[in-house]
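Missing here: one protein chain of the complex. Every other protein chain is in place.
Chain lettering (A, B and C) follows the sequence in which the chains are written, and residue indices restart at 1 in each chain.
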């Protein structure tokens, strides 16, 4: 039984979610390597110490570069505001530490590809937290497509819509800082792009339409600040496989709280998956008797990848944090040479970011854009 | 109590649906003008006579021009294959008879606008059968938007997807004849476009991506014939109001049987309507207490427009043919000077067709297309 | 082509629904016998004439016994308040006319069995309007059970709950008159009992719990009148087949508008049917691969009994009045010697009423009651 010492930077919502996931990983999956909450860094020592106590870390620090260098830290886990992801990743790579970074990896594809190249040159394993890929129902969707059971993919309609920015008085935050690469496309669109790539494959070309609905927002200090990033976006997309479809992202989708969903149409069947009910997948397969023709509503259960670690009974349901635990387990497996290495690395994150960049470019210039061209220009 | 003598051309599925609707109209809505099934025309006298008996028409004919001229026919109702719509409408206009034509009115916007101009010049009332507009839940959606209750419309995602052409061995039919203006965009897309215009208003510009999936199909005589029309399409759309969104149409959407649906996002609320469950509308309105926040699932009932004529109790459900009966009642009201004249006329059908044409043009040339330009070029 | 002259008594909601159904019957099902709206009777000549015009009847009368005797009336159709059903049926039997009576046939099983015996002795065909039996999805449920596909039936949970009497200020009506046999059990419970018998078979024994929630209601003349009938009821039931289950009825089920539903559990599969979405049936069949295990949601379509007459495309939906049209078509088939004679006759209505009586008796005495004993005591 070995120990994997985690160094976590950031103790906000996502930091807590990572801490909970790391704590649960070994017990859930009976892994032989046990993640240990070794060191927590945050903006200052007081904040870090408080969170370390709450989350169960052994030590804390207000100095994140120290964490990266700490000889007892085996893996650097980054959950800070987006703008800090790139420098922290770079430091981890320099220190030859495996690094696990929350999405988005970088504000643009150029930075992301640079990070990927650096990590590859250094031989550092990298992981990016597109957690919905680890939902057992996502894996089921991918397995069904891969098996050929629903034939050739003809159409993919993908959406990630929430409404946390609908209120125009909702304040200006770091999510709105274009230096962080933010906007709805980057923040939410990247999730549905990651799913599209995971299930259908690379996106080749796209044409996007993008808007900023709320033009300015109040700042914490009582002034108003212009919003430069997008609130909602849609794109026509063409996949390398020949499939076509649409990708949509919005953080002003009034009423929607977690509408990350897709419908995938194949020549012999179709799949609907909606994270609003993430423990269900709807499957249609052609060829049933006409009187019994219909969609099957499949509840997640122990027959599905990774579910059985949590509960031995079907339909008892996994939650958001459980999916994160599957992610951390996949990282452990990735680092210890087991498993299928399904986790997106920096290169995959850069590819996803290239699609984001292509959407933004197309939204600006009104033309179809080649994702390959964008990726190459970004140093793929 | 007056009588409105109906002359129906065509006795297929849609002819039967119209006959049933006309028969039910007066009894359902206690109208003072009673539609009477006067004369039925079909391809030959034998076919027409048989259908006339079954549907309850007084007379029949194998000669449709005779029907148009018949002095006892007050209204010409056209349910023939698409390619015949235009000449039949033209004959009815020439005979100064009100005309009710199934959608699509014409194979292209130029023909449709020409028909509209001719009818207007002749002072002939016209009606086109975009029946889903008459679903009480569609009217409710429109009323909610119009009332301002959900604020400004920000996004509209509209889809009409079915799968009746998924099977590549499904034979070549008149629906695939480009002379009839067909393809999924014209056949199904026109429905969702009609809904988009009815609820959100005119579409100004769009960028479309269109494909033909099944490249050839068997003909009835055992050969194979190339398919020239589209199987599936998606478009980015911009409305005159500033709203944006997507329109999608497919008749190869494996598993979908009646997925005519939209989600409309407003600044203060949102609406989902899906004709797969056409007796329900989902409404979100901002501002509920946080613990009780959510979407309301509204079942159709007698409080909604036109429902009470059928059943005095809510949630007892209307069917497809009932919606057609609402349409015929609206025509009677239109002709007798009552009601709001909500039925689309030839001009509205031409505007819808201009959007269809713009989608096809954009699909071909890969550019954003101005619907206004298309409509003007078509002689709007 | 023959004509079946209908004599309808009653022009309220249900009278209109019958008129619409009769008008649509032949056209929908291409029957060779055409129902003709011959004569309409109501409480007085003026009311009857007005309704006759609206519904399209040839003649009208304020004298229902005259209608029964009229030589041009081939079938007597009764849609009056419950209390009048029995005397009108009796008159029709005396006149040797086939009779179609809305449910409930009679205020108690004794009257119902007496009517059944009289009709049988006279050789008069009889039909009772338990219309939900004619929903194609009900027929599908029965066919699935009969086929053995889901094995032996172990449990049946049946409910009919609406809320039209929830408001204590909702006035006293003829529905509350115990002489009409009314109460939620008789009014709504009879529907779910008819479904239970149709799909699972006879109910042998039961134990019920029944209450009157709203003890008095306002009358039309401004006073208050005590309510003697039940508002809600539940019963444990045992079927002759060995299946067990529950039956529930309520007209004070706040929020429920049309919750007529059952879940039937078999040894190898299960069925859920809910008339709130009456165009869908959910089916579970054991033995699917574990990763694809789930319920199939089957939309009604032309493959299902009686649907194709209305629409050739699946999932386009039938409405309440369409189901009534299936019922009238089944009557025509029954009278003309075609079809399976699936319509409940007076004897079946009496058997249903015996279950209602048994529920009321058990509710009063708190004991398990034998339905057979009740039926025998009522002169089965």
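Methods note: a contact is a pair of C-beta atoms (placed from the backbone, for glycine too) under 8 Å apart; a residue touches a chain by one contact, two chains touch by 3 or more.
These figures come from a predicted structure and were not determined experimentally.
Of the candidate positions C:55, C:100, C:198 or C:295, contact with the unshown chain belongs to C:295. Of the listed residues C:36, C:142, C:217 or C:234, the one in contact with the hidden chain in the full complex is C:234. Of the candidate positions C:250, C:279, C:328 or C:353, contact with the unshown chain belongs to C:250.
Residue positions on subunit B in contact with the hidden chain: 140, 143, 283, 288, 290-299, 301, 303-304, 314, in rising order. Residues touching the missing chain, restricted to subunit A, are 1, 13, 16-17, 19-20, 23-24, 26-28, 30, 34, 53-56, 162, 164, 257-258, 276-279, 299, 301, 310-322 (touch as defined at the top). Listed by residue number, the positions of subunit C touching the unshown chain are 150, 154-155, 157, 159, 161, 166-167, 207-209, 211, 213, 232, 234-236, 238, 244-246, 248, 250, 252-256, 265-270, 284, 286, 295, 366-368.
One rule holds for everything that comes next: only the chains that are shown with their structure count from here on.
Put simply, the C-alpha centre of subunit B and that of subunit C have 35 angstrom between them. Centre-to-centre separation between subunit A and subunit C, using Cα means, comes to 54 Å. Residue numbers of subunit C whose C-beta contacts span two or more other chains: 299, 301, 314.
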